[in-house]
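Heads up, one of the protein chains got dropped from this complex, but the rest are sitting where they should.
Showing chain A:
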Amino acid sequence: MKASRILVAMLFTLTGGLAQAEEVQVAVAANFTAPMKVIAADFEKDTGHKASLAFGSTGKFYAQIKNGAPFQVFLAADDETPAKLERETMTVPGSRFTYAVGTLVLWSAKPDLVDAKGAVLAGGDFAHLAVANPKLAPYGTAAMETLAKLGLTDKLASKIVQGENIAQTYQFAATGNAELGFVALSQVMKDGKIGQGSAWVVPADMHQPIRQDAVILANGKGNAAAEALMKYLKTPKAVAIIKSYGYAVQ
């Protein structure tokens, strides 16, 4: 009698435990690929939930989500797109928060081109400055705001080449086709410092903060793994990973 009761209790706990381990489909902004892979691995280890990740551009994810893509959590590259989805009642209300704040750097693949204060911009002694398309990428908007603050918008207009996203912008600069590029610190940071080339970390007061917001989508309502992941992103462990990739947190 006693033994069977214990058995039932054990079975109950076991199945209960199984039911709790859920899977969450996450749409992740391309610039957050590297840290998110690390975080997702830790998340699975620590919670037993599984996070399967899809990487892509925020605009494309928006179109896919609006057309029924099966994502439950969205880690966007900006704060506007999640807010827009929220207004369109495509999200779980109150779930949105800023998981990372991007840092803009002026970077060159050449080791001695960029000085510590970014004076190379005013010098104008270069052919191309790569900037992410400001219409599409928050880093592009921040770069244009920085140029405006420096009073260089008109002077450098003819030298600007646009990447469709921050990854392509980095590619233009990394291949040397553009001597200079406004890229994400997370792209040039290796093991907590800037690995190659030369860079000027643009002070945060030069532009609006590059907020990246996360949100649970309507699809993820009641999904335990989705809620757990959102909580997990705020843990000191996750925050440390996010910071090590050159992002700030709020």
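Heads up, the rule we're going with is that a contact is a pair of C-beta atoms (placed from the backbone, for glycine too) under 8 Å apart; a residue touches a chain by one contact, two chains touch by 3 or more; residues count from 1.
Here, contacts and distances are computed from a predicted model.
S.K.: When one chain of this assembly is omitted, its UniProt record names it as which of these: "Molybdenum transport system permease", "Carbon monoxide dehydrogenase small chain", "2-oxoacid ferredoxin oxidoreductase" or "histidine kinase"?
M.R.: "Molybdenum transport system permease"
S.K.: Just name the one of A:Val161, A:Ala224 or A:Val249 that touches the chain not displayed here.
M.R.: Result: among the candidates, A:Val161 touches the missing chain.
S.K.: Please pick, from A:Gln25, A:Ser57, A:Thr91 or A:Ser186, the residue that touches the omitted chain in the full complex.
M.R.: A:Ser57
S.K.: In terms of residues, what is the contact footprint of the unshown chain on chain A?
M.R.: Touch with the absent chain occurs at residues 57, 59-60, 62-63, 84, 127-128, 130, 133, 135-136, 160-164, 168, 171-172, 175-178.
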